[in-house]
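Note that one protein chain of the assembly has been removed; the remaining protein chains are unaltered in position.
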Amino acid sequence: MSLVAEDILIVLPEIIVSLMACLILVLDLYLPARLRAWTSFSLALVTLLITVLIILSNSDSNSVVGLNSLVVKDRISDLLKAGICLFSAVVFVYSRRYALERGFWRGEYVVLGLFGVVGMMIMTSAYHLLTVYIGVELLALCLYAMVGMQRDSIPASEAAMKLFVLGALASGVLLYGMSLLYGLTGTLVISEMSTEVGQIGTPGLPLILALILVVTGLLFKIGAVPFHMWVPDVYEGAPTSTTLFLAAAPKLAACAMILRLLAEGLEGLFQTWQEMLIAASLFSVVLGNVVAIAQKNIKRMLAYSAISHMGFFLLGILSGTAMGYSAALTYILIYGVITLGVFGVVLTLTRQGTEADLIEDYKGLNHQHPWLAFLMLLLMFSLAGVPPTIGFYAKLSVLQSVIDAELAWVAVIAVISAVVGAFYYLRIVKIMYFESPDTGTDIQLNCGNAQHLILSLNALVVVAAMPWIGTLAEICSQAVASIR
Amino acid sequence: MLANYLPILLFLIVSIGLGFTLLVAGKLLSPSKPSAQKNSPYECGFEAFEDARMKFDVRYYLVAILFILFDLEIAFLFPWAIVLDDIGVFGFLAMVVFLLVLVVGFIYEWMRGALEWE
Partner (left out) sequence: MTLLSVVFYVLAAVLVGSSAMVISVRNPVKAALFLVLCFFSAACIWITLEAEFLAITLVLVYVGAVMVLFLFVVMMLDIDIVQMREGFTRYLPVGAVIAGIMMVEIALVVLSGRFELDNVARPAGQPADYSNTRELGLLLYTDYVLAFEVAGLILLVAIVAAIALTLRRRPETLYQKPSMQVQVKKSDRLRVVDVPSGTRQGDVE
């Protein structure tokens, strides 16, 4: 076997990021302490941004399967890889100060983040069950370590432990499902599997069992009900910078994985997995939104909000049409942008010794920092899906696709819970604007100018991008056209 | 091919049977009069001072984990060594890249002092 340039081109982003991660790891050992924090950070940023440029410049409409069908490069992988790199770069910008103050901004943290990015990129272009699994594991291993990085914090260690045990269980379940699929179809390549499954006709129980196991593993990874138990504890316990990292980009990778496995590989079992996803999605939307109301901790609240958003994302997938997949892809991208912004604000309010993770901490934010409060207002409206934010458009397109799939009752339940959910987002707005701060508390901002600028841009995008939302939808629908 | 494993199977059966027989024979034939004194742990004639379980330095685990990782690396080398003639330069380079990645890990490990016992 020999490699051709096309093969290399498919995995070029992965190669670049891994090389740079290795370089940063070694440089970090040899440079003097004063340079270290800067070099690892700036090198990581440059790497991610260059990778985005490379991905975009190599992007075309062909879908190329290479390296013995292990990987594919198509519009979905290009779009999501670029998104993953960009999101992770923003994550690094937001989390640097937080992590520096808590003493875990070491070269390792950046390196683990970069390897996590590699894992996510492998997941997005995986076209073979082995590659899917290996990407999932690479990402998961980095996440476990990043959650536990703050070693003296008991909640962080607990969160790392929970994520590790449940994540390992989910990987095992996913792997078991994959091995059954291999046994039943005789192939690991997704397109061949699709053909094999298509020929089977009515699926027997073993195939359904395999499907159940695969779906369980996938739902575990995105944290949808009933496999959501780890989400609140991990979001709350992990250092906020890590929460941000695992809340945004990995969802994009999981989206690619779900599209490839369910929409492409197991398309023949659509009827069966649609039923499972309807249940998972409705439970997520309802439980996420209802339980979030009772939360006092903003990270925990955002965790339940994430569960409900994953429910909405699944609505797009389960409609089973090209339009639905495109809506789901749009949804996950938009959700990623908003999440980055929200956690960016949370990180800005943290200081050494204060986590600012209680909702009470936001009391009267408007009096002291009107601009930040305004940004948070935009983000909250966007999460709630209030027009004219992009969050509204995301929900709308997903619901539209569900209704087109003749599942109006599902859409109705989702809308009702979204309205319930609007309550807790708007409560934050109320607390910021209409409650006066506790006397004597002085909310200090903790961010540099660059961070502030990016945060402002990030938050403003949720409104400012509205005129171009059609373009995004167009890109997404072109991307999903490469499925099948 | 499995027929070639028959001697090993027989060997296993005989050794398990023999071990079992000896244990049972020892249990049945030997005199056994346990008492609380006999069963208590012997610590230089004193009463046991404390529980034998104690917290150990995490370093022991670190060394063990690093050992496992490099053990796995070795496991990848065996098939490679066998087929080196057939897979050619490509396979050789594949292993070189793999080893380079782990050398980076080794450099990191060494420089961070994970191999030193303070």
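Going by the order they are written in, the chains are A and B; count residues from 1 in each one.
Quick note on the criterion: contacts are C-beta pairs under 8 Å (C-beta built on N, C-alpha and C of every residue); 3 or more make two chains touch, one makes a residue touch a chain.
Just so it is clear, the structure is predicted and the values come from calculations on it, not from any experiment.
Interface note for the absent chain: among A:I16, A:A89 or A:M149, the touching residue is A:M149. Touching the chain that is not shown, out of A:F41, A:F92, A:F115 or A:F220: A:F115 (per the contact rule at the top). Against the chain not shown here, chain A presents residues 1, 11, 18, 22, 25, 67-68, 70-71, 106, 108-109, 111-112, 115, 118, 122, 130-131, 134-135, 137-138, 141-142, 144-145, 148-149, 151, 184, 204-206, 209. The chain not shown here touches chain B at positions 1-5, 9, 51, 53-56, 58-62, 64-69, 71-73, 75-76, 78-80, 82-83, 86-87, 90-91, 94-95, 97-98, 101-102, 104-106, 108-109, 112-114, 116-118.
Methods note: only the chains that are shown with their structure count from here on.
Distance from the chain A centre to the chain B centre is 39 Å, each centre being the mean of its Cα atoms.
Within the complex, the chain B residues that touch chain A are 90, 101, 104, 107-108, 111-112. On chain A, the positions that touch chain B within their shared complex are 1-3, 18, 22, 25-26, 29-30.
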